[in-house]
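Here it is, the structure in full.
Here the complex is missing one protein chain, while the rest keep their positions.
Chain naming follows the written order as A and B, and within any one chain the residues start at number 1.
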Amino acid sequence: MSVFTTLLLRDIRLAARSGGSAALALSFFALVATLVPLGVGADLHLLARVAGGVLWVGAVLSALLSLDRLFQGDFEDGSLDVIALAPLPLELTALAKIAAHWLSTGLPLTLLSPLLALLFNLPGHATAILFVSLLIGTPAVSAIGAIGASLTLSLKRGGLILPLIILPLLSPAVIFGAGAVQATLDGMAAGSALGLLAAFALASVLLSPFAAAACVRLNLGG
Amino acid sequence: MNFDMGSYGIYIWPAYGVSAVAIIGAIVWTVTSWRRAKAKLAALEKRNP
Partner (left out) sequence: MNFLFRYANPHEFMRLSGAVLPVLAIATALCFSIGLYLGFSVPPDYQQGTTVALMFIHVPADVVAELAYGAIAVCSLLSLVWRHPLSDTAARAAAPFGALFTALGLITGALWGKPMWGTYWVWDARLTSFLLLLFLYFGYMALWNAIEDETRAARACAILALVGVVNIPIIKFSVDWWSTLHQGESIMAGKIAPVYLAPLLIMMLGYTLLFVTLWMVRIRTAILERRARNLMQQAAS
């Protein structure tokens, strides 16, 4: 089994063990989806109109929860030093961690979204677009989140700064993702929004490992 | 110069006011921290030449 796959599976296993990051993220996501109607009222027409944005923001925030531990666990017990010495380039290590994070957080959130869309009275075709947009977009959240995680690696309370750093950078994902849902509701094609989202996600996943690896190196070397 | 802004004055003067306060504040802060740093360095240099 390649080093990449080993790392990937290891990280997923770790995520599942340490309080089940998927369970935490899913619960948080569901809570957000519950709180918003409590806040804005139960007007189903209104909820359907805001569903795209609310669920997208909820998914991003939920995915954030486990990000600060992305590198920190390994950094603290010294495993990161060992991993950095492995024959696998640090960029690929970062990519493995991003993939593991997405599989244990972004993907479950995506799978839960149709159920939550139901709570918001989102019509079927819009729900399908929401699902697709989250499927395409949540990898970007993991990727850009990994940059934030590697930057705040050495901080004990880095979890507070991490959202501040990466949420502005994630605004295109929210805009395009929710925009796709909005377009569907307005009877227009979601193609351009989804296309832009896909481009953004692809670019993030391809480029983030380089930035994340650079940050990890700087934290290990110092 | 024309200072009669008509009904828009209520927006224009606060905007100019905030800008003035911010800019003057920035200048004061910058100059003060410069002077403080200079004084501190001078004191330290006197102690260990």
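Simple rule for what comes next: a residue touches a chain if its C-beta (ideal position, glycine included) is under 8 Å from a C-beta of that chain, and two chains touch if they have at least 3 such contacts.
None of the values given here were measured: they were computed from a predicted structure.
Only one residue from A:Leu111, A:Leu135 or A:Leu167 touches the chain missing from this view: A:Leu167. Touch with the chain that is not drawn comes from one residue among A:Ser79, A:Asn121 or A:Asn219, which is A:Asn219.
By the touch criterion stated above, the residues of chain B touching the omitted chain are 1-6, 8-9, 11-12, 14-16, 18-19, 22-23, 26-27, 30-31, 33-34, 37-38, 40-41, 44-45, 47-48. In the full complex, chain A touches the omitted chain through residues 147, 151-152, 154-155, 157-158, 161, 164-165, 167-169, 171-172, 175-176, 179, 182-183, 196, 200, 207, 211, 214-215, 218-219, 222.
Everything below uses one rule, namely that only the chains that are shown with their structure count from here on.
Averaged C-alpha coordinates give centres for chain A and chain B that are 42 Å from one another.
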